[in-house]
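Heads up, one of the protein chains got dropped from this complex, but the rest are sitting where they should.
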Amino acid sequence: MMTGSQYEESLRKLNLEVYLFGERVENVVDHPLIRPSMNAVALTYNLAHCPEYAELMTATSHLTGRQINRFTHIHQSTDDLVKKSKMGRLLGSLTGCCFQRCVGMDALNALSITTANVDARCGTEYNRRFLSYLEYVQEKDLTCDGAMTDPKGDRSLPPHAQADPDAYLHIVEQRPDGIVVRGAKAHQTGAVNSHEIIVMPTIAMREEDRDYAVAFALPSDAPGITYILGRQSCDTRKSEGETFDRGNLAFGGHEALVIFDDVFVPRERIFLCGEHAFTGALVEQFASYHRQSYACKVGVGDVLIGATQVAAEFNGVAKAAHVRDKIIEMNHLNETLYCGCIACASEGHREASGTYMVDTLLANVHKQNVTRFPYEIARLAQDIAGGLMVTLPAEKDLRAPKTGHWLEKYCRGRADVPAEFRMRILRLIENLTLGAAAVGYLTESMHGAGSPQTQRVMIARGVNMKAKQALAKRLCGIPEGEGSDGK
Amino acid sequence: MMTGSQYEESLRKLNLEVYLFGERVENVVDHPLIRPSMNAVALTYNLAHCPEYAELMTATSHLTGRQINRFTHIHQSTDDLVKKSKMGRLLGSLTGCCFQRCVGMDALNALSITTANVDARCGTEYNRRFLSYLEYVQEKDLTCDGAMTDPKGDRSLPPHAQADPDAYLHIVEQRPDGIVVRGAKAHQTGAVNSHEIIVMPTIAMREEDRDYAVAFALPSDAPGITYILGRQSCDTRKSEGETFDRGNLAFGGHEALVIFDDVFVPRERIFLCGEHAFTGALVEQFASYHRQSYACKVGVGDVLIGATQVAAEFNGVAKAAHVRDKIIEMNHLNETLYCGCIACASEGHREASGTYMVDTLLANVHKQNVTRFPYEIARLAQDIAGGLMVTLPAEKDLRAPKTGHWLEKYCRGRADVPAEFRMRILRLIENLTLGAAAVGYLTESMHGAGSPQTQRVMIARGVNMKAKQALAKRLCGIPEGEGSDGK
Amino acid sequence: MMTGSQYEESLRKLNLEVYLFGERVENVVDHPLIRPSMNAVALTYNLAHCPEYAELMTATSHLTGRQINRFTHIHQSTDDLVKKSKMGRLLGSLTGCCFQRCVGMDALNALSITTANVDARCGTEYNRRFLSYLEYVQEKDLTCDGAMTDPKGDRSLPPHAQADPDAYLHIVEQRPDGIVVRGAKAHQTGAVNSHEIIVMPTIAMREEDRDYAVAFALPSDAPGITYILGRQSCDTRKSEGETFDRGNLAFGGHEALVIFDDVFVPRERIFLCGEHAFTGALVEQFASYHRQSYACKVGVGDVLIGATQVAAEFNGVAKAAHVRDKIIEMNHLNETLYCGCIACASEGHREASGTYMVDTLLANVHKQNVTRFPYEIARLAQDIAGGLMVTLPAEKDLRAPKTGHWLEKYCRGRADVPAEFRMRILRLIENLTLGAAAVGYLTESMHGAGSPQTQRVMIARGVNMKAKQALAKRLCGIPEGEGSDGK
Partner (left out) sequence: MMTGSQYEESLRKLNLEVYLFGERVENVVDHPLIRPSMNAVALTYNLAHCPEYAELMTATSHLTGRQINRFTHIHQSTDDLVKKSKMGRLLGSLTGCCFQRCVGMDALNALSITTANVDARCGTEYNRRFLSYLEYVQEKDLTCDGAMTDPKGDRSLPPHAQADPDAYLHIVEQRPDGIVVRGAKAHQTGAVNSHEIIVMPTIAMREEDRDYAVAFALPSDAPGITYILGRQSCDTRKSEGETFDRGNLAFGGHEALVIFDDVFVPRERIFLCGEHAFTGALVEQFASYHRQSYACKVGVGDVLIGATQVAAEFNGVAKAAHVRDKIIEMNHLNETLYCGCIACASEGHREASGTYMVDTLLANVHKQNVTRFPYEIARLAQDIAGGLMVTLPAEKDLRAPKTGHWLEKYCRGRADVPAEFRMRILRLIENLTLGAAAVGYLTESMHGAGSPQTQRVMIARGVNMKAKQALAKRLCGIPEGEGSDGK
């Protein structure tokens, strides 16, 4: 297992083509807007070496029997699934942001199931290839980007019917030694901090979309891959020098648009190639795992709740009944989220491949709540943080003699707490509710692992309505089957 | 293990003093307002003999190694705790009401912990007595009422300071062979369907309240015990003859005020007697178990969701987008509740006595949601059920020739569904949202196992705010310990 | 203007054919299940004679210049509309239930507009007939039922395509002196307390539904009209003798199914007869007025909030911070509803007929909130009322010596408040949240004046989305018209 600094060195060896503000980024690792996100991933390496976190952060490879970072592990029990949820909360709470590495873990686990299923039905050898690749990832302790979301173009049309055939990533050439693909994957979390990129299709497909039914893995710097970084709220505060105006001093996240411009994939790295009938299941498996992964937001919630309590104390209002009640409500909502990511894990089951899968219904229910509760927690945080949130001056004003004097005097709450501390904690709350981390805590909570409506569709599918209707009919004396044509 | 009919016969042998509408009930078992609640308890006996439910409904006694009804079992693992939650949902879904037997199970488990803890600290022998009693309950397969809530009088005063010293149940006489107690226990679920009544104190107590720190068990028909049944919404519909106006044809619940008018308790049935320091823990343990028990409302929710879907189909609107979306929302809320009762169980832990206890924080979070979501589910059910809910005529109108003709014609939705079926399902929805079962699904969801505010107090206690504050401070650069006097 | 007792006498002279529990009701006025609803209507007569309420309860007829009961008035200004809202709140607060008379007022006002519009376009004389009828209603101070909702049968089919052609009320014969109609009107509020019934179509219709496009007025006891009363939660408590178990001692509501079995309508009472193009507007006008009328629920909310505060005081918890906060929330929601019924009135406008119409968008917004907030207010009331709500014994138990003794002792909260008072106030809260009045406060709030979805459709129609899109485009620099084909 690598350490954080080994990880950082390994990234320096990559030759990524990354763009930001229309210009190529020369030094990705040290770029001020990217480095905080690298720091967050590095923590997933460092913690694996801490004895107190070893149980959550590491696992025993079912391939090699060696201790590996859990982010490269294939879940072998419901206990593994529960630990994954707890690891997510832990890292969310330590970074206060998106630490990016779960998406690759989810891609690996989903592929471990699907490749076995395809092979069993089609006589292919995807699972052998996959396990060989998995061993490579585990041994090298790599960070993988799991890339599913295509730009999609016009959402009312299937892939093959799009005006631009590249709106979904697809095979443009079959070669004896592999395939050539073209297209893009949108909003890829942590893409430029990854060694590998694992590509999967984004929707259930039919025969006509065969060329779009493709899954594979590539080094992140394979020729033809381009990264365009997305902007975040308050992103440039990270390049304003080391001020606390950024709120979260060390950590952040990033997302990028990844372009595949006729990229060659060698045969051994192809895990699905035209078997369109399996795309729906693969999407569902990845999505279910990834919806569980929103356990991390519980950890970010812990930070925001803690910050709010600190702000209340610095404001001198922590004992007001309404403040205490709001803090309870924030905790209640946050722990309700925790129940979701624990329950979908502890109710998991074994797939044919031996991999353990979460309870799909509960994972969707969990994610649906993640699209709601963080917004309410953030609203309550802004409530308690107080009006100074609206107008907090810059750290530079605190450092300049004249304005600094005034701020010391007038940005102070409780007399025994320096204005600087109050400003720091309010900046963190701003970061989480309006700033760079809000993109992760709110917007990504809304859209990551599928937008809210996709979870509702899965909830509708996951509940057994016929059984519920039978229960009701029996209790009030309607013969079973009567009038239930679902009209 | 008894069957349902053996259970019914066993109740006939009791000599309970029960009052209703100011009059003594001569035949408790067959009284039309009580029998539906007896039917619900009987189902807990019958299902234990069904092979398909055996895993949930039965367990192996840790005392005797024999198969017992799970309602008399002491939880030996988190798996037992999870099965308890699932048994609750199952029974809620099969009865559509409160089946009453969980409260005794929760009392037994709480006492198994506390009696061991008191003995360890005080050198008493409560645990030996308790285990002897437990074996008796398991062998006879008895239904126990777990009685905690005192009338409380003026809530701003402790027990000993009340104007009426009996506002909390207390010891009025110490005898060589036992004690004499006086007081009452309020809103006792299923009291008159129980063989035994297990009494516990209702709040944490101090030295001055020593006489109130008492726990014991008695046969439900011990001399001096009187039951006054509470009224429920639409209760007398059960005595209108066998019409479907009652909504739920077979099942119901009941609650009673239980008076202890100088009742003698033999020494062997006393499990706490003056050790006030343990009352707080006992209350918390029982409350946590009982908050988990609100798993049953998920099952009642299943019935209401099923009934609503049936109504939508009978109304001919089941495919309307807004109806489908509301059904999804009902399921989403119901499954969010399910996550709570599963998570608090799977995150349980072993107590010193060997008993497994749920995660207290998550059990409180679960129950808090139970005070909210059923109300919203009920609101959505009324929405979809449609305006006929407001004005549905009686079954007698359907049976009378003239009005029956009109109802067949004008209370019909889809042409292929008889008006009677539509009326039956709307009566069930009325039963669950306004009628007799609404008392259980809504009012009892609010107040059972403690009112909402008690859970909020426990949530405040259960979260580690200091740790969360430390996380926040580290991320924004405030030295730990600064300004955190909680002022 | 009649007094309440003159009104009661006038009802005794009617020869209504009313059924309940499958039997004809011989004495409608004195039937214990109906009389409370008559009392509520009677109050609309009595208050008109109280000087302190005269400004709200009376108006000056624009036809005769005489002082009339506002319930028979055609709104002549926005001030009239605002007073209508305030009258609704007043009466809701004094009766704690549905006082039933608004629906006729809304029918009269809607017809005053539509008849004028039809005449202007079609050269008919409906408005002359209507004004003659209106003068009769005003002079005699009559209570009218405004009957719109048809049973509707299969909701996916228009009237003429129904399996049963009577699923919507329609003309079955044209005669020289009038028409003969057949069908039914469902859930008619206060029907058997009305002198007149005013029938209107329930949906927008097309040419093929011409025979269904009919509006008219008839005496409520016209030959061929039959009333079947709907059941309410806890309805029979009203016939249990004069106990306080009914909660609200004097007042209640009722709804009935009204059958028209080939009923003759004389020409002078026909206000629409085949002009299908005007049905949509008539429905919209009536619905908008009637959605405003849900101002009454603010008054019922006043009662429930007051009752909850009394219960909190009797329980001894009125000063607890969480109780005070919940009372504030109940008031906040109730006053938000008030804002809706005031705003839609004060923003009203003059129609061609001279009648003032509410702002349609805001009236729909108001009613949509009425389908939500009362449920939350009721939930909070049950929260504060406490656990005794679950298990309150009957008044008869209080009156019987043995049980009465126990209840005096154990149903008491604060020592200085007799148990009886506490029981009374909890029964009132039960009445409003689960009992007979809950049908009005909750279920009817949901479905009265159209189910929630109908308001959403109207909100979508009422807002100017194109204007909002133009605002947004201008601010971010997208040329107007670009990409807005609404695809």
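Here the chain labels run A, B and C in written order, and each chain numbers its own residues starting at 1.
Everything below uses one rule, namely that a residue touches a chain if its C-beta (ideal position, glycine included) is under 8 Å from a C-beta of that chain, and two chains touch if they have at least 3 such contacts.
Just so you know, these numbers come straight off a predicted model, no measurement behind them.
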Contacting the left-out chain in the complete assembly, out of C:12, C:175 or C:319: C:319
Option touching the unshown chain, where A:172, A:203, A:222 or A:257 are the choices: A:257
Among A:119, A:268 or A:397, the residue in touch with the chain that has been omitted: A:397
Missing-partner contacts on chain B, residue numbers: 321-322, 325
Residues of chain A (touch criterion as defined above) contacting the omitted chain: 19-23, 149, 151-156, 162-164, 166-167, 184, 186-188, 226, 228-231, 233-234, 236-237, 240, 245, 255-257, 259, 315-317, 320, 322, 371-372, 375-376, 379, 382-383, 386-394, 396-400, 402-404, 406-407, 409-415, 430, 434-435, 438-439, 442-444, 446-448, 451-453, 456
Missing-partner contacts on chain C, residue numbers: 82, 93-96, 244, 247-251, 302-307, 309-310, 313-314, 316, 318-319, 324-325, 327-328, 331-332, 335-336, 338-340, 342-344, 346-347, 361-362, 365-366, 368-369, 414, 416-417, 421, 424-425, 427-428, 456, 459-460, 463, 465, 467-473, 475-478, 482-487
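Basically, only the chains that are shown with their structure count from here on.
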Chain contact topology (line, ring, star, complete or other): complete
Inter-centroid spacing, chain B versus chain A (mean Cα positions, whole Å): 39
Sites on chain A at which at least two other chains make contact: 325
